[in-house]
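Everything below concerns the one structure shown next.
Note that this complex is displayed minus one protein chain, with the remaining chains in position.
Should a chain be cited, it is by its letter among A and B, assigned in written order, with residues numbered from 1 in that chain.
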Amino acid sequence: MAPTLEIIKKQQDEKEWDEPYFVNMGPQHPSTHGVLRLFLELEGETIRSCDPRIGYLHRGIEKLSEFRTYSQAMVLTDRLDYISSAANNVGFCLAVEKLMGLEVPRRAQIIRVIVCEMARICSHLLWLATHALDIGAMTVFLYCFRDREWLLDVFEMICGARLTVSYPRIGGVRLDFTDEIVDELYKFTEEFPNRIPEYETLIDVNRIWLKRTKGVGVVSPEEAVNLGLTGPSLRGSGVHYDLRRSAPYLIYDELDFEVAVEYEGDTYARYRVRMKEMREANKIIRQCLDKLAETKGEPVVAEDAPDLLMPFGKVKKPQAAPHPKKGYVVKGVEVPVVPEGEVYMATEVPKGELGFYIVSDGTGHPWRLRIRAPSFVHISAIPALAKGHMVADLVAVIGTLDIVLGECDR
Amino acid sequence: MLAVEKLQENFPHDIIEIKECAGQVSVTVRRDRIVDILRFLHDDGELLFDHLADLTAVDWLGKKEPRFEVVYNLFSIRYKQFIRIKVQVPENDPRVDSVTCIWKTANWLERECYDMFGIEFEGHPDLRRILMPDDWEGYPLRKDYPLFLEEEQEWKEYKKLRQKARELAQYDWYPMLAEKDKEEAGSPESEAAA
Partner (left out) sequence: MDAKTLYDTANYFLLKYFGLSLFKSVVLVAITLLHVAYTTYAERKIIGHMQQRIGPNRVGPRGLLQPIADVLKLITKEDLIPDCVDRPVFKIAPFISLVAGATSLAVIPIWQNFVIANVNTALLVILALSSLSSFGVILAGWASNSRYSFLGGLRASAQVISYEIAMALALVGVMMLAGSLNLVDIVNAQVHSPFKIYAIPQIIGFFVFMVAAIAETNRTPFDLPEAESELVAGYFVEYSGIRFALFYLAEYFGMIVMSMLAVTCFLGGWYGPFEIPGVPFFWFLLKLYFLIFFYIWVRATLPRYRYDQLMGLGWKILIPLALLNIVITGLIKVLA
């Protein structure tokens, strides 16, 4: 039975000193990244059990999207993992396009890969900054943010927004890359591999860092898969599961990159996995920039993209069975609509596996939009990882799982 | 697909429907055999569906009977295969067996199903609300639950908060809330202190 406020009051009133000590690492806390409430049962410094309580950031995105068209719902997906919002958008667009059977032009696919990998670097930089700050190394925080600012400036050049980009569209992307952006990205990919050692010198072989992260939050491969961990948290335990290789989407099967895997399963291993992923992301952006030069001048949106032509109200199904892409007439204009069916599309976002399960009933609104957020599953794994550790290790464990409450609560 | 063939072999009477859409197969099975079927898919040497990607429910109010459908999305890391298992749940008896014995991740996923749809999972160790506050009434993602609640139906903590704000408005620097209440209520209220 979950412990509640009543139990604490009872303890204080009756002075039951043998009972375990309940501490609330409350919704507002500098190191629970977002509004996460952890109900800890402590015995001295050791954690006997930990009960995460979420829902403080629940905005009802799934319910809201049932009343919006697919293009409108895409803007809502920005706010899931707001640190790497471009990746969420791409995932959603891919799901809808898979359901529609829409073919996205090659240039748009390359641009989407670039934007996803930029989002990956942004997210990992923020992860490293906050993880190091929680453990106490505050200089790494500022070094990482210096580079993240660079990438956010590039995002601003691309689409005008730094954080919640809403750049992809169902059928392609919104705007093409200008030459300025391509030059800036070339400069970034040249300079970034020299910046990563700057972070590493401060903490990689630092004795205090090693003591704080080695052996903390160890999870075996079988248990990790059973707990539902995905992404770098899983690859730190030795499981080769990367959606870019297992179920390739966009142009990932043409690109040459390594999947980072470590075998110890502790916090240090996950740290190394993410550092390697940053380097690989840099490599991927470089390759894509070269491919982009080859496809210069091509369109970035599919011709029958439903972007702005989606019907704004629910459409009544006509008698004749329509062509899957055309056939609904709204105010005299033939508009393509997502056909009936369901699809589950998973993409590899920086945090793990983001899955969109869309059930469509043939109208312009999704019947059910389900977002499988990696942070939701990772937070459920915190009790298993933190059992028997101390409160200070709990902070390291939360940091290493890389959670974002926006995604978890939706 | 190999998984579908093996399912038809081993559970011939439990499969209700097999559909394919956008390149993905979904199998609807009988409700009372779900744990056995999923355990078979998890343990079988040639299938090895060890990753429970998602566990969710869909509310088909007005479109299909039975009303709810619990969907399990499974992925095999070794063989890179994907399958979807669906279970139909009627409205008058919204119960399904829990699969927490096979996957630990199902714990929270089933809690969310319960919270949003009201589907109870038997054998779940700790079934309580997860995203909504503990004393919330109603199941938000059902189709008959409105998008915006009327003021009378709101959660009682919101009402208490609004009440408190009205009481404390007299200490406001600017009489904002009192003005708004005056407009809304239309009754003669004492002017808030300036």
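Please note the rule applied: a contact is a pair of C-beta atoms (placed from the backbone, for glycine too) under 8 Å apart; a residue touches a chain by one contact, two chains touch by 3 or more.
Predicted model, so just to flag it, every value in this text is computed and none were measured.
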Which displayed chains the unshown chain touches: A
Residue touching the undisplayed chain, where the options are A:133, A:181 or A:386: A:133
Residue in contact with the excluded chain [from A:157, A:202 or A:384]: A:202
Hidden partner chain, residues of chain A it touches: 21, 23-24, 29-31, 45, 132-139, 141-143, 146, 202-203, 206, 208-209, 211-212, 390-393, 395
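The criterion applied here is as follows: only the chains that are shown with their structure count from here on.
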Averaged-CA centre spacing for the pair chain B and chain A, given as whole angstrom: 21
Touch list for chain B against partner chain A, complex: 21-24, 26, 50-54, 56, 58-59, 63, 71, 73, 75, 77, 80, 82, 84, 103-105, 107-109, 112, 116, 126, 128-133, 140-141, 145, 147
Touching residues (chain side chain A, partner chain B) in the complex: 2, 54-55, 58, 60, 62-64, 67, 98-99, 101, 223, 225-228, 230, 239-241, 246-247, 341-344, 346, 353, 355, 357, 359, 361, 367-368, 370, 372, 376-377, 379-381, 384, 409-410
